[in-house]
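Report on the following structure.
For this depiction, one protein chain was excluded, whereas all remaining protein chains were kept in their positions.
The block that comes next holds chain A.
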Amino acid sequence: MDSDSDNEHTVLCEKIINDMHTVFLKDTELSSFEIIPTVLNRNKSPVIHVEHNLGLESWCAKHVYDHAHRMLMGYKKQTVQRYVQQSEQLLKYLNVALLINPDVTAFWHIRRQLVQKNRLKMNRELKFSTLVLSKKPKSNEAFAYRRWLYSFQSNDAIDWHHEIGICERCADRSSSNYHAWSHRQWVLHNAPMLIRAEIMRSEKFMRKHISDYSSYHYRQILITFAYQMSFYETDQLHQLHDLKQLINYYLIAEVQCPAQILNIMLPGVDQAAIGEARLKSFLYCCNLAAHDMRLCDDQKNMYGERESFELHRRASLKFIVEQCVRLLSGDLMGIYSPPATPVQQQQFNTHLRKFDYNSYEFLRALKKSESLLGSKHRKWCSLFLGFDFESGAA
């Protein structure tokens, strides 16, 4: 009796898994998978396929997963050489098991082995991992698998815009999505030509997801990266509207042209030694940071206090101060770009603490103005920017 019902159970699970596999074979454009909450088995097929969306009714998910898991563990007892021979069968169980539970590294590993033996196609695998992300936008395994797959492709052959789109969708579906934003950083570092588009996209995202600090953090990485790559947009350099406003706010001075801005922010610096591209990028990136400081203030007026506004404003302020200090003491440091290692960072922090802000008009005014924003902010400034308010002019 028991073995009979066991048998029946197995047949049912096999049937459901086969149904799902048929959908996979038939529809190569599947865009989402999810488990549909249902209370009862209504004696209909629990596999639902509508307009490239695949759903599995919840009552059977546990049983189907158990069965697929058991079968896969059975295969794994054989040698690798043997089980990769049966890739069709394996794939059937792998798809179902990973869609229901994407967190099993062992199953992803079998897929990698199959790819290495040329049993699975790259394109199908990329699509499959996208499908997993539609169910679990925070799946680190799926992102890692994509990066692994791309390691076999040349950089030029990869559709990076598509990859950014996936990151954005996953971050939108699930807030503070560390894995999606890490993946996006990886994309950015591999495809610096995206910087310009990313500057626009990241702002749009921040405006919509006002408390999702992950997106603000990405923006900080992006601006630093743009500066590292000496990135600038020539048509923006004529305006620098936000930077002019910031200088105006601190110094109450009307500035007109980029040369004037440079004289105010970096007085006495040997501009020829630094190089034109670096200086242009300095202006461009500081303008972005000034833009973000203003954005945070505007958002605060609209939505009220949020930790993310406060923190991002500070990060943007820090960017501007740090880059000024770096260029002002260029001969001392010998490096103009942000520190690459923790040791360099530490050296720089020590340097920041010793830096004499009061000798420079712009930084002195900035320091004074920021000191008026409350005792907490003053404490942060002295810890992270090395402002010494006691002995200073403030």
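Just so it is clear, a residue touches a chain if its C-beta (ideal position, glycine included) is under 8 Å from a C-beta of that chain, and two chains touch if they have at least 3 such contacts; residues count from 1.
Definition applied: contacts and distances are computed from a predicted model.
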- Protein name as given in UniProt for the chain not displayed, "Putative autophagy-related protein 8E", "Nicastrin", "Trafficking protein particle complex subunit 2-like protein" or "Synaptobrevin homolog YKT6": "Synaptobrevin homolog YKT6"
- Item | Of A:Arg173, A:Arg294, A:Arg353 or A:Lys368, the residue in touch with the unshown chain | A:Arg173
- Note on the structure: Out of A:Val11, A:Ala197, A:Ala277 or A:Met302, the sole contact with the unshown chain comes from A:Met302
- Task: Write down which of A:Thr10, A:Ser32 or A:Asn349 is the residue touching the left-out chain.
- Result: A:Ser32
- Query: Which residue numbers on chain A touch the omitted chain?
  - Reply: 32, 34-39, 48, 50-51, 53, 55, 58, 61-62, 65, 100-101, 134, 136, 172-175, 207-212, 302-303
